[in-house]
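Apart from one protein chain that is not included, each protein chain of the complex appears where it belongs.
Coming up: chain A.
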Amino acid sequence: MDTMHCYHCGLTIQDKDVLVFEEKEFCCNGCKTVYEIFRQNDLTCYYDFQAAPGATPTDINGKYDFLTDATIVSKLLEFEEASTHIVSLYLPHIHCSSCIWILENLHKLHPGIGSAQVNFPAKKVRISFDPQQISLKALVELLCSIGYEPYISLENYEGEKHKIDRSLIYKIGVAFFSFGNIMLLSFPEYFEVEEFWINQYRGFFRWLIFFLSLPPLLYSASGYYVSAWKSIRAKMLNIEIPIALGIIVMFVRSTVDIVMDYGQGFFDSMCGLIFFMLLGKLFQQKTYNFLSFERDYKSYFPIAVTKISPNGTEEPVQVYAIEKGDRLLIRNQELIPVDGILISEKAAIDYSFVTGEAVPIEKKSGDKIYAGGKQLGKVIEMEVLFSVSQSYLTQLWSNDVFQKKLHSKHKNITDRISHYFTPALLLLALVSFGYWIFLDTDTAFNVFTAILIVACPCALALTAPFTLGNVLRILGRQQLYLKNAQVIEQMAQVDTIVFDKTGTITTNKKTAITYEGSPLDAHELWLLKNTLRGSNHPLSRRLYEYLPAQEKATVTHFEEVTGKGVFATVEGHAVKLGSSQFLQHLSENTHKKTKVHVEIDGVYKGSYVFNNQYREGLEALFERLSASYHLVVLSGDNDGERKILEKMLPAGTSLVFNQKPEAKLAYIEALQQEGKNVMMVGDGLNDAGALAQSNVGLSISENVNVFSPACDGILDASQFSKIGYFLQYARNAMKIIYMSFAISLLYNVVGLTYAVTGNLLPIVAAIIMPLSTITIVSFVTLMSNAYARERFFQTKKTVKNAA
């Protein structure tokens, strides 16, 4: 059978649910509507750049009402004038060239929109519009209606417009300017032609070079002096010390050389060195700007909520303006921003955001409800108990572990090497100086400075950033996004891996459904499917998708009891679905499993059991990992699945159940105190403490734009089975770094033999330095790509074997 895919969003369509419009298949009305909008406005080439680029528009009913509040709007606007407003919106859906095209043609959809410019890497669009023709709210709703829902959060609201730091680019520009000009001006002297005119102009050339070298020395390299000074004060020997020392010594020695007319000096090498090192820094900076890890819980919170004032009117207020005793209106799918008391009769609250549990919890009037829950179903009213900063979620997040963002406990590899390298270098310089001083004072100074110059560890300093930067990029392409390069080093040292259960080793998306009870015939299935059609409960939706497609029937009576079940009359038959309580049917151990019971015409039929489904490749992954790692599965759930897990996972895997978020954190801490390097693989906010505490916190996400900010890396859920490979690759990356350290030390040894014997010519320095840099950079790039490819072939093989 051919699987059909939605023309707009690419979703696989169940056979009978397909909507056909202009010979194109759509999965839902939302997608069809978007297509119609584009069709009417002649924008259908949206679909030409990329197949199925769209997203289903979400229901935003009332969600953006807060955009009518003038103070909120003016905070969000970038530029404000009578006839022009400019706003920058973050649209997480931006992912392909079609997105750029449609957003930049936004003015075709509404005359009030002037222009729109997309910044693809930042997933932002900057729109200028005429507020008299289209309000910000209308603009946002227009974007939502075509499937590009913007992400507006407290972060946008609070954040001052931070300036983009471009100083590194300026520094590189200045360094390159000086480097290029100095190289050209140095050429005559490289060849040491003792011609009359050269001798005549020598002074002019040298002093010109001297002045040209000042901007890189004073401006471009300034970062190195600062960092070296800081590390001296912190009594640590980092790699910046020999670099800064090398640069300064080079400059002083060269100046002495030209003042005393000893030679041309090393200005060319100095500028080249600064230029290459800054280039390495830029590379490091550029490799990683896909996701911003600088978010905190605030970015999940809405900016404003609807407050009901004492006289009964509804008005949007900012989250921070909420006070104790206020009454709030929470709509379907809205996040509860503060702890409070439920006023409405009933509510079903989905705490999956906080606890990871997908089944909504029913609350009655007077119950306490906590921040972070999502209301499902009807509109509810609540009374606020605390201000935002005092609520449960905020407290969870302000736990100490989140505060120490700086991993001071871990020294990076370059610093560890330089811990030995720097003293050794200084010792060598002093010893040679001491030796030569008895023979010849002039040479002694020459040798001393030459050693510091030639050993200036630029290749050493570039090795780690280049290797790790390249590895980051390669991993990013395979949908593992790491926070920074240091995470790779830590990944290489991991010896214990802790997995969360719900949402991590099980998928949230597909849940395997089994049926228990007396078998249902076709007629009964037909009744069931039609009953489910009207229900919006997550379990109903899942069951609805699971059941085979049926013809439509008229539902004469339909009643949904929130949190309990559904009661409906379909073509004269009474159908009752829901919890055992609702059906008044007593069954054993109901709390161990998620079940939907079925009753037709007063006769109990049986129940659908929702089993957590484990991710693909889970068994193979654990099998592979168990050889070299200690594995733990931590779960917040009860131990209903212990037996299945014990069977599936290799012996020696520890299984721990009933762990609250705090307990998970404590468990990781205990492991670390035993001297283990722990990697935590979790999924969300409820693991946040554990993710932050662990040496490497990896968050598994179905949607990489929604993730826990406490983690060190985000792995796309589809790549879950590759965790073993990623760990291996991290180890190989460290191997590459050690190898290239060896190479760069080799260069240093060669250079030092010249230096120690007092024969370092400027031209030798000018050749050795860039050469070592280039060798190192190309070596690490080639090697890290080679290791990545090696694995690619391996998986191909395994795929073949499996087939």
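As a convention for this text, contacts are C-beta pairs under 8 Å (C-beta built on N, C-alpha and C of every residue); 3 or more make two chains touch, one makes a residue touch a chain; residues count from 1.
We adopt the following convention: contacts and distances are computed from a predicted model.
*Asks:* Looking at UniProt, which of "Cytochrome oxidase maturation protein, cbb3-type", "Pyruvate dehydrogenase E1 component subunit alpha", "Potassium transporter" or "Phosphocarrier protein HPr" names the chain we cannot see?
*Replies:* "Cytochrome oxidase maturation protein, cbb3-type"
*Asks:* Which listed residue (A:Thr71, A:Thr84, A:Asn119 or A:Asn199) would be found touching the missing chain in the intact complex?
*Replies:* For the chain that is not drawn, the touching residue is A:Asn119.
*Asks:* Among A:Arg166, A:Lys235 or A:Lys647, which one is in touch with the chain left out?
*Replies:* A:Arg166
*Asks:* Of A:Tyr151, A:Phe177, A:Tyr190 or A:Phe558, which one is in contact with the hidden chain?
*Replies:* Reading the full complex, the residue touching the unseen chain is A:Phe177.
*Asks:* Spell out, residue by residue, where the missing chain touches chain A.
*Replies:* Touching the missing chain: residues 42-45, 48, 97, 100-101, 104, 117-122, 164, 166, 169-170, 173-174, 177, 180-181, 184-185, 197, 200-201, 204, 208, 212.
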